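What follows is a short report on a single structure.
Left out: one protein chain. Kept in place: all the others.
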Amino acid sequence: MSEKLRIGIIGAGRIGKLHAENLAYSIPSAQIAVIADVNMTQEMEAWAKSLGIPKVSKNPQDVINAADVDAVMVCSSTATHADFTIAAAKAGKHVFCEKPIDMDVEKVKIALEAVNKAGVKMQVGFNRRFDHNFRRVRELSREGGVGDIHIVKITSRDPAPPPASYVAVSGGIFIDMMIHDFDMARFQAGSEITEVYAAGAVLVDPEIGKAGDIDTALVTLKFANGAIGVIDNSRQAVYGYDQRLEVFGSKGSAQADNDMPSTVKLSNKDGVTGDKPLYFFLERYKGAFIAEIESFVDAIQHSKPVEVTGEDGLADMYAALAAGKSLKEKRPVAVAEVMK
Amino acid sequence: MSEKLRIGIIGAGRIGKLHAENLAYSIPSAQIAVIADVNMTQEMEAWAKSLGIPKVSKNPQDVINAADVDAVMVCSSTATHADFTIAAAKAGKHVFCEKPIDMDVEKVKIALEAVNKAGVKMQVGFNRRFDHNFRRVRELSREGGVGDIHIVKITSRDPAPPPASYVAVSGGIFIDMMIHDFDMARFQAGSEITEVYAAGAVLVDPEIGKAGDIDTALVTLKFANGAIGVIDNSRQAVYGYDQRLEVFGSKGSAQADNDMPSTVKLSNKDGVTGDKPLYFFLERYKGAFIAEIESFVDAIQHSKPVEVTGEDGLADMYAALAAGKSLKEKRPVAVAEVMK
Amino acid sequence: MSEKLRIGIIGAGRIGKLHAENLAYSIPSAQIAVIADVNMTQEMEAWAKSLGIPKVSKNPQDVINAADVDAVMVCSSTATHADFTIAAAKAGKHVFCEKPIDMDVEKVKIALEAVNKAGVKMQVGFNRRFDHNFRRVRELSREGGVGDIHIVKITSRDPAPPPASYVAVSGGIFIDMMIHDFDMARFQAGSEITEVYAAGAVLVDPEIGKAGDIDTALVTLKFANGAIGVIDNSRQAVYGYDQRLEVFGSKGSAQADNDMPSTVKLSNKDGVTGDKPLYFFLERYKGAFIAEIESFVDAIQHSKPVEVTGEDGLADMYAALAAGKSLKEKRPVAVAEVMK
Partner (left out) sequence: MSEKLRIGIIGAGRIGKLHAENLAYSIPSAQIAVIADVNMTQEMEAWAKSLGIPKVSKNPQDVINAADVDAVMVCSSTATHADFTIAAAKAGKHVFCEKPIDMDVEKVKIALEAVNKAGVKMQVGFNRRFDHNFRRVRELSREGGVGDIHIVKITSRDPAPPPASYVAVSGGIFIDMMIHDFDMARFQAGSEITEVYAAGAVLVDPEIGKAGDIDTALVTLKFANGAIGVIDNSRQAVYGYDQRLEVFGSKGSAQADNDMPSTVKLSNKDGVTGDKPLYFFLERYKGAFIAEIESFVDAIQHSKPVEVTGEDGLADMYAALAAGKSLKEKRPVAVAEVMK
């Protein structure tokens, strides 16, 4: 392996670009060898050049087959994640795969098998585990600061709802949105989710209801270690991106509040007013997106386990499927039920 | 009616004494005419005298039958609440009854019927509705500050668990502890609870488990107006009495944080440290205990509706019973199921 | 001495009434034997009766000469403070004297001499020393939490300016308002003020300037122990009563923030808004007014030193006079200069 980890990227959409820019500007231990996008445009090429990426392609195979690529980042459309993961693994490349690995659990399993067989590393893009606030909470509980964990509470609300057209193909709120929170819950509890009960409603936008989804959800969790938890999601928090959590236990409670653009407070005759939370996920999780790739690179270069495995991605998917089943059948659902 | 509302108190235990002292020292619009306790001691008599209470008795009937009493406060043991309420109502007295009215729903109904028939006012002792923080949240949502209510979240944790012997006769965590939060949830949502799902565990003290109860509980709520909610309870928050809530809606979110003994923060090499929340419920809800009686007195003197009715007490009881049933049967339970 | 400390009050104006009500309702270890006011009205008499005060009078001598009075609280107009203090001391009564003892330093000295000669206790009404926040800061620094004290910063701003007519006879901002902060600075620094430099301006109300005073002031302090400090005053903080301080030292910094009516925050599209600070000094220092009298009673009953001595009152006065001199002469002024 060369000194710098050589990375190939498949997909130059929003998330692919973000990772590329982070690699180019903020992660000196890696370099981008090639980027491919089936819709590669002249603009994209110019952008890639400005980042110093030496090679661009319209063919993802050019990434997978490249001799000078140590690891492949799969940032293409969801439907292609599993196939590119499998192909990259077979080619002996380490894989960073954006979430979800696939909408179909069977396909996810096949991908994980391919990765395991190839003996390469695989990390899934649950960036929030690398957030400075949530990571600090986890550190505190790992250090024993909260004692045995009793309750995990996660609030996760988007600033504005997606269009109903997006919702219709999104896989639903549990797969599309709350899957991040299932992952966070498992991370914070240090334990697997064994049962869920989902309550949901259409309160934000009736079009979301017509598209067969809900926009407000509250899911009760039971964990293997005996702890209990709850996640609430809303598609619209008018004050911004609301991302908070609490881990409560026998010795105390660790709480992460929102990040704000500034610490400034204005006191006047109307009250004491501070900033709203950062509005957009790219802003809120800016550092987390860099940290997750640093961690991936570090895991490969120093033979450490990755911090978010393919198995994590699968477990999160099971929790989401169980939540969907719970909502539909109006009863608590054991996660084992959807694992067949 | 004399200028000051004339109050008779039945029961001079912790809560009876508290109300008496609040009436004597902080509520000029009322006066205590008589206090009765079946275990009246010399000490109690001296204490009553020091408050300027002109008459003490071992016989609760002396309160109920007193000609110079406009309203009776029932602060005796739970098992006697309903009977004294009925007797007082029949005697034409207004009634303030500590919670719960009774452990038996049928008896509660009989008491409410007696009150309604007598045409007197009845208020139940859910003091938290009068807390400065929770009241401010309700005001903000009533004024439209949060828009339509989507999610209500309540955290309510005691500083230390009661002895298992108490737990055994307490009626269980939902009746003994979470009933306050059911009442708060209904108050904040401005709507009735229609369905609950209860998750619970014994994580604090195995003795509580042996006594047939749980010490950690998380209950999902559905409200008649479409909102959803969650309450979490723990019998032990080592950092103090943890009493917070959030009301989230279409226009924003109102959150009440804990009250602290001081605003002081110490910054040193170990971090920035502030006070723990107020530890004890009498301290935390000091103002609320006064405000609930002021409100009761005001309702009588100015012919206003009371702010927490007997029907509220009954509805809270139903929610608690439904939660118990949900925990036992491991399924969501419609509150209507327990209303027969 | 009877079990309860027997107190006589001279003056039934705002502050006299406040102390009387606190004694009647919140301080069981004392009782009011008599209250006198040269302008005693029927209303005052009725109010006194409602508090259970057995005797009222138009003649302050009836308080000073009363055989059943252990301690006299001087709450009359400023011009009479010193004389009543002297008379009470000569009559062998302990004295609680509202601030300032007198506008004239010589008269203050004479009063202190009389008190010392009589061997009675004297406490001056600097209630803020008993405030829960400021007291907590002092505790933290006494316990060594901030190490050696380097900097003391006090912000003290009124919600609204007094009328210019009041300002004209008030003795000026340093005597009338900042004297509280000089006392607080000495208390927090645990050291005497040796030098002051005063900057001031008329920025709130030109009428205050016409009355010969300033409405905005910033005074630099040097303390005998080497620490430095600053106090800022404004006659108008439109957001409420702004009472904060910081004690910074070799091991850390303790900061007291304002008290708010509630902990509630509303997040909406305009920001995150919380309550304004408590607006009025009676509300903000409610607990402090009770605690100072409890402390006075306790000092007498248990032969402890009082917590704010007459000498403190004199030292505060010197600091205020030095500040006035500094403002006038536009130079730093050693406090010793005004002590003659």
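Order of writing sets the labels: A, B and C. Residues in every chain begin at 1.
One rule holds for everything that comes next: a contact is a pair of C-beta atoms (placed from the backbone, for glycine too) under 8 Å apart; a residue touches a chain by one contact, two chains touch by 3 or more.
Since the model is a prediction, treat every value here as computed from it, not as a measurement.
S.K.: For the chain omitted from this view, which of the shown chains does it touch?
M.R.: A, B, C
S.K.: Tell me which residue among C:96, C:130, C:182 or C:248 touches the hidden chain in the full complex.
M.R.: Touching the chain that is not displayed is residue C:248.
S.K.: If I consider the whole complex, including the chain that's not displayed, which of A:146, A:196, A:297 or A:335 touches that chain?
M.R.: Spelled out, the listed residue whose C-beta touches the missing chain is A:146.
S.K.: Considering the whole complex, which of A:48, A:64 or A:137 touches the chain not shown?
M.R.: A:137
S.K.: Could you list which residues of chain C touch the chain missing from the display?
M.R.: 148, 150-151, 153, 155, 157, 197, 199-201, 203-204, 216, 218, 220, 222, 226-230, 232, 234, 236-239, 242, 248, 250-253, 330-332
S.K.: Since one chain isn't shown, list which residues of chain A touch it in the complete complex.
M.R.: Missing-chain contacts on chain A: residues 25-26, 28, 50, 52, 132-133, 136-137, 140, 145-146, 251-259, 261-269, 275.
S.K.: Name every residue on chain B in touch with the hidden partner chain.
M.R.: For chain B, the residues touching the absent chain are 237-240, 242, 260, 267-277.
Just so it is clear, only the chains that are shown with their structure count from here on.
S.K.: Which chain's C-alpha centroid is most distant from that of chain B?
M.R.: A
S.K.: Could you classify the chain A-chain B contact as same or different, where same means more than half of all interface residue numbers appear on both copies?
M.R.: same
S.K.: So, what's the distance in Å between the C-alpha centres of chain C and chain A?
M.R.: 58
S.K.: How many Å are there between the centre of chain B and the centre of chain C, using C-alpha atoms for each centre?
M.R.: Centres of chain B and chain C (C-alpha means) sit 39 Å apart.
S.K.: Which chain B residues touch at least two other chains?
M.R.: Residues 251-253.
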